[in-house]
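Got a structure here, written out as structure tokens. Questions coming.
Excerpt of the complex: some chains, original placement.
Going in written order, the chains are labelled A and B, and every chain counts its residues from 1.
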Amino acid sequence: MNKARVESFSDGVFAFAITLLVLGVQVPELAAANDEQLRPALLHALGQLVPYLTSFATIGIIWLNHHRMFHSVERVEHTTLTLNLLLLLVVAFIPYPTAVLGRYGALPSSAFLYGAVLTLLGITYTALSIHIQRKQLSRNKTVLRSGMLKNFAGTFTYPAATLASLRYPRISVTIYFLLAFFYFLTAGRGTNLEEG
Amino acid sequence: MNKARVESFSDGVFAFAITLLVLGVQVPELAAANDEQLRPALLHALGQLVPYLTSFATIGIIWLNHHRMFHSVERVEHTTLTLNLLLLLVVAFIPYPTAVLGRYGALPSSAFLYGAVLTLLGITYTALSIHIQRKQLSRNKTVLRSGMLKNFAGTFTYPAATLASLRYPRISVTIYFLLAFFYFLTAGRGTNLEEG
């Protein structure tokens, strides 16, 4: 019952953050409404879709894993609540670096900011995940452990790509996208939400 | 229980996307606050209501059908989750082409973008729908099949109108609107959500 309210509040933040991403894709601001100007402006705006897709996939995966993680939680105590709010803080912030990266493309500062937020996301997620395991709050350790292995991989790749972004922003943004795409395709593997 | 969380996350995205549409209707930006300037600016803004209404009806219908589709689902496994997230990706993006079409009117590029997104919506919806049928995950095949017939109709009409928009953008936008209106009036027919 109470776990349900924590889950439903978290689901609200996940669903809302994922939907707010679209506001970061710029509507072209043209003085006149003619197709000659609008066509190239829209094509340019569609270049913003790479960070949009990366962030959508990332929030989608975190939502899915959050779901699975809390499924095996029996007690929601103080530290879990605090760590969960820290995770939601980072999730709710994702639309900002997404909009910056979309608007200015893969510059060192925009790519670094984006990577830094994804790194923070990995850290807060791992902290919550480790806490839940350590307190032996979980029923299904195998599921969590396999989740953590993949998670640690990300925890190392994201900060590495973030540092690299200061010299090779385009390569880093490509890595962010490919990681999200990889996670997106594999995140649900083996999940049966009814057996879960 | 777990199916419920997938449904509630999806409902969240549907409800937010449908409410975010209003941000695409532009508040006039005038230097002075006098009625002589505001009146024509507001009348112009109300012309944006056709794409607003089309998108509202479209998301409303997809929500209704999603509801009915998942009602007959018994197991939510990996592919269903992935296809569902793809559908939500398109739904969450709808406010963008709606705002562009509202702001610039029926130009070839704005009408094409809008139609292309509706076409993608039809494709992801059909993919999810076919997957659910093929895996024989559904209890109520007749309901799904009749839904698919109407759906396939849309799947052909939307891309056709999208292609036509490059020459006849106004006609295409009218077709989008009429299709949404038609679906809106017929979508719930025969539905009794309590017997469902």
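Structure notes:
Note that in this section contacts are C-beta pairs under 8 Å (C-beta built on N, C-alpha and C of every residue); 3 or more make two chains touch, one makes a residue touch a chain.
This one's a predicted model, so the numbers in the text were calculated from it and none came from an experiment.
The complex is a homo-oligomer: 2 chains are shown here, and the full assembly described by the structure file contains 4 identical copies.
The working rule: only the chains that are shown with their structure count from here on.
Subunit A and subunit B have Cα centroids separated by 25 Å.
Put simply, subunit A touches subunit B in their complex at residues 7-8, 11-12, 14-16, 18-23, 25, 27-28, 30, 33-35, 38-39, 42, 52-53, 56-57, 60, 63-64, 67, 71, 184-185, 188-194, 196. Those residues of subunit B lying in contact with subunit A across their complex are 2-3, 5-6, 8-9, 12-13, 16-17, 20, 23-24, 74-79, 81-82, 85, 88-89, 92-93, 95-96, 99-100, 103-105, 107-110, 113.
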